[in-house]
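Here the complex is missing one protein chain, while the rest keep their positions.
We just call them A and B in the order they show up, numbering each chain from 1.
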Amino acid sequence: MSVNYFLTEEQQMIVELCRQIAEEKIVPVRAELDRNEEFPWEIMKDLAQADLFGLYIPEEYGGLGGGTFENCLAVEQLAWGCIGVTTTFAASALGGYPILLFGSKEQKERYLPDVAAGKKLVAFGLTEAGAGSDAAAIKTTAVDAGDHWVINGTKQWITNGGEAEIYTIIAMTDKHKGARGASAFILEKGDEGFSFGKKEKKMGLRASSTRELIFNECRIPKDRLLGRRGQGFIVAMRTLDLARPGIGAIGVGLAQAALDESVKYAKERVQFGQPIISFQAIQHMLADMATEIEASRALVYAVARTIDGGVKNFSKLSAMSKLFPTDVAMKVTTDAVQVLGGYGYMQEYPVEKMMRDAKILQIYEGTNQIQKNVIAQALNKEYAAK
Amino acid sequence: MISVDKELCSGCGVCPDVCSYGAISLVGDTAQVDLDKCTLCGTCAENCPADAITIEREETGSAAELDQWRGVWVFAEFRNGEYAPVVFELLGKGRELADALGEELCAVAIGSGSRDQAEVLGNAGADRVLVADSPELEGFSEDVWARILSRLASEQKPEVILAGATSMGRAFLPQVATMLETGLTADCTQLEIRAEDRALLQTRPAFGGNLLATIVCPNHRPQMATVRPNVFRAPSMDFEDSGNSGRQIEIDEIELSPEDLKSGVRVVERKVEDLQGPDLANSQVIVTAGRGIGSEDNLKALEQLANCLEGAVGATRAITDAGWISHHHQIGQTGATVAPKLYLGFGVSGAIQHLVGMQGSEIIVAVNKDPDAPIFDVATYGIVGDVHEILQLLLQRICKGAGQTGG
Partner (left out) sequence: MNIIVCIKQVPDAASVKWDREKGTLIRDGVKSVINPFDYNAIEAALQVRDELGGTVTAVTMGPPQAEEAIREAISLGVDQGVVVSDRAFAGADTLATTYTLSKAIEKLGGADLVFCGKQAIDGDTAQVGPGLSVRLGIPCVTCIGDMEVLEGGKGLRVKRMNEFGYDLVEVEFPALFTTIASLNTPRVPSLKGKMRAKKAKIPVWTAEDIGADPDRIGLKGSPTQVASTYIPTFEARKEMLEGSPEEQVEALVERLKGAGIL
């Protein structure tokens, strides 16, 4: 018996469709993509054909007008297949959110239809070598040169770097203004002075491409400023707030896949004359895994629905919905390897990749320590107000 | 229509069990047929101990009309300058059937150059050969072949037509049957004549070899069947031995009009590929690689084994998807369906999608390290062990000695 989350017919369709894609298109190739560090273009085409890139984009721009919840349902199922592939998909939404949230009508009309149709991938560039958790330390600058902007600097570890056509980035426009000195811009692949650095070699998430964005006297037209000048960090924070439940949902999907493999294996593997699932030590591990996964799912769904309900300040909830499920994903995938024993450590079985992959979820889109900071800050404020 | 006699039905439960379509259930004490599911195949009626089930079939053909159709024909597929091996196998079987019927055996050859070699068909047992030979019959066109064969059949009225279930036979025989408005049974594995009414009993596998059906065509002529290569044995072609020496062979060349040769199918290029070994459909031995073979090295060893068994190499989807071997080798639901004398599976787990493509094999040998692999459920002989080790041992044991071509 599974929990009834009272999905609508359309939401049920999203789940079915994404699960079908995970089973038919992702699972058969995930090991190979991981081994070859190969960008999953074929699967991106499938996701485009399935209309999934338009999930969160309003109908007027060719999307389906879904919300955070629909997006979570989709990535959860895709992540059940492979989170490297799913990250490629999710990072495109991360790059698209700033345009959706802060773009002018012209900018939305210019970019969103191609994004919704899956013709163009998007990337989001905030992090730099010296600015990870401390985003305010970014050094990339954008200078107003009359009829255009000139951008200089290097973004690091940008998902979909090189593969995406559209980039939303944050650069300093007025250094002396501190947190209000940054602005957001839209870059296009092929802009003068915009190039890409090396492709990173990673522990996991190897189907996803992570690269530097290099801006060397990069000239872009004036109308690429996204939102108002000085709004850059607000753009970034709002974007991350909106995207974090999605990372939580990826954690849920991944953990579910690890549990599925674990139970299947525990029933089949015989030691001491009996299937290992008959040992209480294994049973308890599986029971914890299942319970924590369901709690994660309930949290993600509840937060996503709250956001779609139209609350204004949801940084704390969104941080929670990333923190807990991704910690659970790390624990569950580690335990999955334990349940499979030596076989779990071998590449022949999928759980070693799941465990390698899981780690990223605690790091990107704000480390889990940073999520705790966000939650604690909010608590501090809430209780001060009372 | 199908009906159950409530008086006779004892509610014994045999018919729901034998029905392959889940169309019969017991309601109270009587069998009830769900007409949406029933295909009127007749298995229930045949198995009913109380004879409570009847299927009424309309008798359409008049006996006198049917009686005009006499003799057995074999379609003599001519391709790439020679008659296909299956032609001789069918002539061997056709001879038996013709003798049982007391009629002539006629081979029908279509194709450019087929006339020159037509005598060889007589050596294999044909009494008569009909040849349609023209330079324009160089590339195969379904419509032209179908038109010629169906015209000949409606003029000369044979009671049986057999053809190989080759890519060519499967492509145009159904067209011939439709033109003649008669039945065609695909991929037969047994053919015999029922003496009392001269009916051709045609047995064929369905459901991927999981079911065998015997099919008759009582009220229409000709009775047509295709047969896979290698199912029947070709007769000895030696004149002395075969008893065919000195026999009169009549060769009739058919006049072809431009109308006969008109085609909507234009062959612009013919590509004969170097196939890696014999193809699946034609092999009596198939050595199959599954995900568990682990490395491409083992695949080489496996190919070597196939080679000295004069067999073909098969593969599961995992292997073809990994690009280790071309998709032509894939066995299973989306690949080929095979039923060789010997199937050897190495590292094949036995996913149902694969099993449906090979379950009809006569002897199934499975080698897998996992004792619970489902392949063992269908295996005749199972070996739990390391694929590499067993392969190497088999190679030493079977492929020793000279004369093999190696890997």
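Here, a residue touches a chain if its C-beta (ideal position, glycine included) is under 8 Å from a C-beta of that chain, and two chains touch if they have at least 3 such contacts.
Fair warning: this is a prediction, and the values are worked out from it, not measured in the lab.
Novice: If I'm reading the header right, one chain is hidden. Which shown chains does it touch across the whole complex?
Specialist: Visible chains that the missing one touches: A, B.
Novice: Can you say which of A:L52, A:I138 or A:A182 touches the chain missing from this structure?
Specialist: Candidates A:L52, A:I138 or A:A182; residue touching the omitted chain: A:L52.
Novice: Could you tell which one of B:S114, B:T182 or B:T316 touches the chain left off the display?
Specialist: Hidden-chain contact among the options goes to B:T182.
Novice: For chain B, enumerate the residues touching the unshown chain of the complex.
Specialist: 1, 17-18, 20, 22, 35-43, 46, 55, 57-58, 60, 79-80, 139-140, 142-143, 146, 166-168, 170-175, 177-179, 181-187, 201, 205-220, 263-273, 275, 279, 281-282, 285, 327, 330, 333-335, 337, 341-342, 352-353, 356, 359-360, 363, 365, 376-386, 389-390, 393-394, 397-398
Novice: For the chain that got dropped from the picture, name the residues of chain A it touches.
Specialist: Residue positions of chain A that touch the missing chain: 9-10, 13-14, 16-17, 20-21, 24-25, 46, 49-52, 55, 64.
Criterion: only the chains that are shown with their structure count from here on.
Novice: Taking each chain's centre as the mean position of its Cα atoms, how many Å separate chain A from chain B?
Specialist: So the centroids are 53 Å from each other.
Novice: Would you tell me which residues of chain B are touching chain A in their complex?
Specialist: 321-322, 372
Novice: So in the complex, the part of chain A that touches chain B is made up of which residues?
Specialist: Listed in rising order, the residues are 28-29, 32, 268.
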